[in-house]
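Let me give you the structure first, and then I'll get to my questions.
The complex is shown incomplete by one protein chain, all other protein chains being positioned as in the whole.
Chain nomenclature is as follows: A, B and C, assigned in order of appearance, with residue numbering initiated at 1 for each chain independently.
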Amino acid sequence: MATIRVQREDFDAAAESTALARGRMDVGAVVSFVGYCRDEGGRLATLELEYYPGMAEAEMARVAREAESRWRLIGVTAIHRFGKIAPGEQIVCVVVAAAHRGEAFAAAEMMMDFLKTRAPFWKRAIRADGAAEGWVEAKGEDDSAAARWDAAG
Amino acid sequence: MATIRVQREDFDAAAESTALARGRMDVGAVVSFVGYCRDEGGRLATLELEYYPGMAEAEMARVAREAESRWRLIGVTAIHRFGKIAPGEQIVCVVVAAAHRGEAFAAAEMMMDFLKTRAPFWKRAIRADGAAEGWVEAKGEDDSAAARWDAAG
Amino acid sequence: MKAVYFAWVRERVGKAEEELEPPSTVTTVGDLIAWLAARGDGYAHAFEKPSTIRAALDKVHARHEAALAGAAEVAFFPPMTGG
Partner (left out) sequence: MKAVYFAWVRERVGKAEEELEPPSTVTTVGDLIAWLAARGDGYAHAFEKPSTIRAALDKVHARHEAALAGAAEVAFFPPMTGG
């Protein structure tokens, strides 16, 4: 049963990771991914993340279930923040525990690729130089990254 | 410049992960892998890890350099323990920071695949049922996992 | 049915949500987009390129060909940029 959270406040990725392994003797591998807000070479002042309440959590849970159906996983956690996020801050984390490393790596990477293209979040960039803020455009490479799991599946 | 450590004592994977991202505005992704000692369904009492001092550190550094030569990485850390390790304890961690998640995932996974097959560590299993202890045998699937990076590279 | 809008779709439409009562000839998500686009300036701007609009029915992604089929909530938004 995956842990899914959408929240404004920061999260403790290490605590999430430890929680999946603690006291378990069958976990051989924990892969954690943390996505950070970059400052784009100084051009970005802040990101503002909007999301679709209800659907975001549901979609993240669907992505987790898809990972759980493809690989033998012991634990899955996905957390995504919304609201204002400054460069250097954490945006998202995915943690996967499994008996074997290959499954943990694959599941964590697939979940991130799917969260990027399926979870209803939208970033608005507020520029450091005062230039007009704007919605971040979706990247074709994210679609390609997500599509390879369909091909592999 | 990678951080490489071989040590008897436990490590704090979260601190290693945070250290790579802290204060940096160009890190977009941190992937952490932690390998744990499993109890093999209750059959394993303890692992004892032997290693080749000097070569283990050198080989881990070579693996890190190979990852750094393949992908644009911002930081790499690899830590491997030796000595007695009980089920549920951490054995190894690899942490990779990069601007983009694809590179961080690929580098962390390649490093683990290579550490498994190249870093001079050997596990001896001490059985819970008092059965003769024995050296853990290398797995063909680890060779296959490592070999795919040669094909891809 | 309730319609909800996000990101620049919301900004262009000028509201976050509203009740819609489309005619019975509007049976798919795509029909609804075309019907909304004809409602006035903000809508015309929001839905000027239907191919860039993603939709969800009752909080599940839906293609433009999908039938509205009694959905209680329809959502329109740009491609996702989370993560």
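Definition applied: a contact is a pair of C-beta atoms (placed from the backbone, for glycine too) under 8 Å apart; a residue touches a chain by one contact, two chains touch by 3 or more.
Please read these numbers as outputs of a predicted model, since none were measured by experiment.
Enquirer: I'd like to know which visible chains would be in contact with the absent chain if the whole complex were considered.
Expert: Even though it is not drawn, that chain still touches B.
Enquirer: Using the touch rule from the top, list residues of subunit B that touch the missing partner.
Expert: Per the touch rule, subunit B residues meeting the hidden chain are 35, 49-52, 54-56, 58-59, 80, 91-92, 112, 115-124, 135-138, 142.
The rule is simple: only the chains that are shown with their structure count from here on.
Enquirer: I'd like the Å distance between the centres of subunit A and subunit C, where a centre is the mean of that chain's Cα atoms.
Expert: Distance between chain centres: 26 Å.
Enquirer: Centroid from C-alpha atoms only, then distance subunit B to subunit C, rounded to Å. What do you get?
Expert: 48
Enquirer: Two or more other chains touching the same residue: where does that happen in subunit B?
Expert: 101
Enquirer: Where in subunit C do residues touch at least two different other chains?
Expert: 83
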